[in-house]
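Structure provided below as structure tokens; questions to follow.
Note that one protein chain of the assembly has been removed; the remaining protein chains are unaltered in position.
Entry: chain A
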Amino acid sequence: MYDPTVARLTYRALLGRRRALILGALPLLLIAISLVVRALAGADDQTAADLLGGLALATMVPIIGVIAGTGAIGPEIDDGSVVYLLSKPVKRPTIIFTKLIVAVAVTMVFSALPTLIAGFILNGNGQQIAVAYTVAALVSSIAYAALFLLLGTVSRHAVVFGLVYALVWEALFGSLVPGARTLSVQQWSLAVAHKVSGGDLVTSDVGLTTATVFLVAVTVLATWYAGQKLRALTLAGEE
């Protein structure tokens, strides 16, 4: 189910050239902001939770997930070079699975690791906040990468639709309509984080069971369906 050559090519496509710059700039910004906040405000648990929850988990993880998830397959389909990959004797679900692993790894390295570092800078992992948000970032990395990888195979406008989901659905509708939070990767991962930290600073609107079921279901279904899409891929011309 894992093909090292496909993985190597995907890593190169994801981290080569300017893509690595934007992927690297976001975590650096988060760490810089945490340094500034720590220097100005001192160690404070509520502040740390606000910063990690508002900036790291709500904005940074989805954006990096979109870049890594759609970037793992989108450009190849876009410029048509995916036919060279598909014509090799590699099973298409294997291709998707390998690309998913790579996208998950990249999202985790560029979002969960900086979250952990920022958490330690902000309050030295007081009340397990740093670890809780890191777990949330790790869990949501998997779901986001699978979801956005699927979008990459379905639509040429995958990046936009991914961002619409992450920003409009989770942020805007999630804050206006409480029901929308039940269908939000961010809330599911917060439920897992809540279980890990056990405190009151990390809370979620979704129960742990629901969250786990949804997380697993979304990841598995998205990966399976992406594999099916790739089996019957038609290359469309430029619009």
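Note that in this section a residue touches a chain if its C-beta (ideal position, glycine included) is under 8 Å from a C-beta of that chain, and two chains touch if they have at least 3 such contacts; residues count from 1.
Everything below uses one rule, namely that contacts and distances are computed from a predicted model.
UniProt records the chain missing from this view under the protein name "Membrane protein", selected from "Membrane protein", "HEAT repeat domain-containing protein", "Metalloprotease PmbA" or "Glycosyl transferase family 8". In the complete complex, the hidden chain is touched by one of A:T10, A:T47 or A:N123, namely A:T47. If you put the hidden chain back, the residue from A:L35, A:V83, A:V168 or A:V213 that touches it is A:V168. Residues 18-19, 22, 26, 29, 33, 36-37, 40-41, 46-47, 50-51, 54-55, 58-60, 63, 66-67, 70-71, 74-75, 78, 156-160, 163-164, 167-168, 171-172, 239 are the ones on chain A that touch the missing chain.
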